[in-house]
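Have a look at this one before I ask anything.
Removed: one protein chain of the complex. Kept in place: all other protein chains.
Going by the order they are written in, the chains are A, B and C; count residues from 1 in each one.
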Amino acid sequence: GSNSDYLPTRAEAEDLGEESQQVAEELAAELGIPDVSGESDDLYVFLPKSLDNPYWDDARAGMEDAAERLGVRAEFVGPQTTDVGQQVQMFEAALARQPKGIAISPNDPASVLGTIATARDMGIEVIAWDSPVPDSEARGYIGTDNTNAGRTFGEQLLEQIGGEGEIAVIVGSLGAVNSQQRLTGLREVVEADPDVEIVAIEESGDAIAEATSKTEAILAAHPDVAAIVGVNGGDAPGAATALQQTGRCGDVLVAGFDAIPQARDLMRNDCIQLLVSQRPYGMTAAALQLLVAMAQDADVDETELDTGVVAITKETLPDFERTIS
Amino acid sequence: MSTTTTPTADPDRTGSSGASTRRTDSPWLRPFRGRESGLLLVVLGILAFLAIRTDTFVTVDNLLVVARQAALVAIIAVGMTFVIATGGIDLSVGSVVALTSVATGFWVISADLPYIVAIPLSLATGLACGLLNGALIVLTKVPPFIITLGMLGIARGVALGLTSGSTQTGFAPPFLGIGQGSWLGLPVPVWVALVVAVVAHLVLTRTTIGRHVYFTGSNEPAAVLSGIRVQRVKMFVYVVAGSLAALSSLLETARLSVAQPSTGVGYELTAIGAVVIGGASLFGGRGTVLGAVLGAVLLSLITNGLIALQVSAYWQQAIQGAVIILAVALNEWRGRRAVAAGRAGDT
Amino acid sequence: MSTTTTPTADPDRTGSSGASTRRTDSPWLRPFRGRESGLLLVVLGILAFLAIRTDTFVTVDNLLVVARQAALVAIIAVGMTFVIATGGIDLSVGSVVALTSVATGFWVISADLPYIVAIPLSLATGLACGLLNGALIVLTKVPPFIITLGMLGIARGVALGLTSGSTQTGFAPPFLGIGQGSWLGLPVPVWVALVVAVVAHLVLTRTTIGRHVYFTGSNEPAAVLSGIRVQRVKMFVYVVAGSLAALSSLLETARLSVAQPSTGVGYELTAIGAVVIGGASLFGGRGTVLGAVLGAVLLSLITNGLIALQVSAYWQQAIQGAVIILAVALNEWRGRRAVAAGRAGDT
Partner (left out) sequence: MSAAPEAEPPTDDPPAPGVEPLVRMTGIVKTYPGVRALDSVDLEVRPGEVMGLVGENGAGKSTLLKVLAGVVSPDEGEVLVEGRPVRMSGPRDAQRLGLAVIHQELTLAPHLSVAENILVAAEPTRFGMLDRREMERRTEAALSELGIQLDPWVEVERLSLARRQLVEVARALAAKARLIVMDEPTSALTEDEVDRLLAVVRRLRDSGVSIVYVSHRMREIFEVCDRITVLRDGRHTGLSRADDTDPDALVARMVGREITQLYGERSDQARDEVVLEVRNLSSGDRVRDVSLAVRAGEIVGLAGLVGSGRTETARAVFGADPHQGEILLRGRPVRFGHPKEALAEGVCYLSEDRKATGLFLEMSVRRNIAVTVPRTIAPKGWFRPRAERDVADRFRTSLRIACPSVDSLVGGLSGGNQQKVALAKWLATEPSVLLLDEPTRGVDVGAKAEIYRIIRELAAAGVAVLMISSELPEVIGMSDRIVVLSAGRTAGELTADEATEEAIVALATGIGTPATG
């Protein structure tokens, strides 16, 4: 028999491009980004941290839909893995294309300062998107501060586990700045609470397989761990899978950043209890709109925009999915 | 026998004279002698240590967990053994795993073909990559390192390109069973790995093509002049490596319940590491399946062991590296002592 | 099977009969013949193509950007050339880059030592790693692949452990100048790479130790019988590789204005790739500095070119892989035609 024969017939998630763009527009509006439309041959470049993380898949979707709506060309260029040097290379290479505007989510803020300056000298609009570049020449920032996201996440988590127990953490890359920031935020909250402690931090190298293996090892080493936290894209799903295999979904709470599709599936199957999304779709759509606005010299009064985070539980999942943002 | 007393073209000789002097007894016993037995001791040693230091590690459940992880690596490593035995190398296995994972997602979920069709199709993906590797190496005469380095990019790129980075979920229980299920108390992947290992061992030691693999690696010009169709042998080994990478990918996809283009990064290094730890020489002509499997087990054991010992993740890599060197050095040293002893005994 | 047409044991011969059979001139001129010139043509060809297809790529500014990127790779590749020429391999360079970056952050920022002291100190980090590699290889007789694989883990782990993953910023302009500044219109890293290349080339072709490097890689037992201190030669090459990795790390840290423990992942593959593309044989005895540099340039050229050609980021890797194979195959084919032509002229 084939795969579907064994599946509860679930309605294929129909393309929500239209509807979600409305939501994106609303977001942009409430952020006070002027409503504009650009020329068709204007090029805008987005430089994500990497391509190997489904989180960026949602972001790209947001960019493409928005590009269509705003009538501009937009490209998504990034290193395969979160590699500082490669990203800078690609940033530099992108300048040769003389785009109208560039949005970058730096793997390391300091590493792009020089290139941002160069770009601005060339008259290219540059904004930081998804994670900030402090004291740079970037014209603005749109996204969430990862440290804040970490805090919000921590609070939600403590609520869920009832304020006590052991927590194990899986992080994509111990060296990656965004992971570090999220971890910092999380730590702050947890360390403030004497009844909760982080018993293990393991690295997954942004690989789901590794996240699963590490979780399996953690479950063996810390039999009475209360919650497992996935800091980057594939970590929570990886952890959940480990539980699923031993049919222990629910025994141990799984929470994670980034509501990537697989994570949502697992939440539906009660293997993930908490997800915190930075709304990559809407954020990226808004980012493009902001860039276009700047390129059009529309007067943009506010350029430091926090798109905030949403906490998702099984209950709130449906209406979150309604608008992928 | 030391390198200087028998000048041979293989600089790696000293590295495993132990193994090489032993490699000449009957195919049955061979894998259980020399380096392999030494490696087995090392593995057991580590297990013993972990049993003493932790009460959580050496439990049936946990060992099964480790076994499942090791199985996936071992399957790839077995394929790599074929390639390395010919003096070649295959850097593309990691990317083949990714491409196959994507293909599996397509055939099983999107195309929704019956499993009997879908699964062979995704295995065929890996086989095709291997075929391409082999063909290019044989035809262009470009070193395998370059060809498979290129294939590393191609396979990964195609996987990313086709999916534009997105993962695919929605596998049904029977499929997931391949990766997550158990049979007679052993995880399915472990069964698969066992079968693969036994078959591969028999092929390498008991069949003509298998022996030709070693001849080719040992002295290619001589192999040609002995009437061995070296080019076919090469095609063969890369096909094997590709297919086994695909098989491992299939199991992994089922285990993780997700088809993803970004998996498999760096698997080539792990696999080659396992094979070389198992006693193979990158210069060809040497390497056994059992060695590769033990190498894979050793590696997974270390990773998991360090977590069980609650070593800080920040330091784990460092210690892992040290342990690898230590383990192999120990085995090397043991090997050479064994030979020395053997000499004395023989006369 | 053209391997067998001339009496030699090197299974890799076909890999570069072009380079080897043609040259009957002194080591001096050598790098400018055979494979290298072919590679140069390939590079120029790609440049020409990009110049026609895009008006943005072949501009002074952009070429300088590419040059700066290539320089960092080239420096590591030059070090790798030494190792590979002895038939060894160094997988640890990427991690050495990371560790050195961290060390640089410490000495320059935290310890705030004068540059005169701080910079040599961080270079010493790489030198130490190389020394350790060499010592372990010579003493334990464990294959270089394993030792440096271990060192890959150790160096990276120590870097992570010491910093617990955090990056460090706050370098002052004079330091940043090393990576970002220019002199006489050329980026500083390019100058450094040029000096390194010239010196390395002279050492390999015109000094005793340099020739012994090739002798060791070409036939190690013979090297021993000929009274070459093979062990010293090995120590030497790993120290060179480590030190140059450190140098490259220094430049990169200055270029990115950040000291980070997570940099350098996969650099070993790029470096080895560059060296092999440049005509080196992983079996030792063959490989030139110019080849390695051209290999590095080729790789950076491809990466940047694809972006200039507006290839989707998701497909770039695939095309990159294909281009690498194509480039080398082309060169191979050219090489062999050259030989055929030359042959007739012989006798």
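Rule of thumb we're sticking to: a residue touches a chain if its C-beta (ideal position, glycine included) is under 8 Å from a C-beta of that chain, and two chains touch if they have at least 3 such contacts.
Being a predicted model, the structure only gives us computed values, none of them experimental.
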item	value
Chains still shown that are in contact with the chain withheld from the display	B, C
Contact partner of the left-out chain, one of C:Thr59, C:Ser110 or C:Thr207	C:Thr207
Residue of C:Leu131, C:Leu176 or C:Ala222 in touch with the missing chain, whole complex considered	C:Ala222
Contact footprint on chain B, counting only the chain that is left out	1, 4-10, 13, 20-21, 23-27, 205-212, 214-215, 218-219, 221-229, 285-286, 342-343, 346-347
For chain C, the residues touching the chain missing from this view	1, 4-10, 13, 20-21, 23-28, 202, 206-208, 211-212, 214-215, 217-219, 221-229, 285-286, 343-344, 346-347
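Definition applied: only the chains that are shown with their structure count from here on.
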item	value
Centroid distance [mean C-alpha coordinates] between chain C and chain A, Å	36
For chain B, residues contacting two or more additional chains	156, 160, 164-165, 266, 312, 314, 316
Set of chain A residues in contact with two or more other chains	51, 80-81, 174
Chain B partner contacts - residues on chain C that touch it in the complex	1-4, 8-12, 14-15, 87, 89, 91, 136, 140-143, 145-147, 149-158, 160-161, 164-165, 216-217, 219-222, 224-225, 266, 269, 272-273, 276-277, 281-284, 312, 314-322, 324-325, 328-329, 332-333, 336
Residues of chain A touching chain B in the complex	1-7, 10, 51-54, 56-57, 60, 80-81, 174, 200-203, 205-209, 212-214, 216-218, 220-221, 223, 234, 237-238, 241, 244-245, 260-262, 265
Residues of chain B that touch chain A when the two form their complex	54, 56-57, 59, 61-62, 65, 69, 72, 108-109, 112-115, 118, 156, 160, 164-167, 169-175, 180, 252, 255-258, 260-263, 265-266, 303-304, 307-308, 310, 312-314, 316
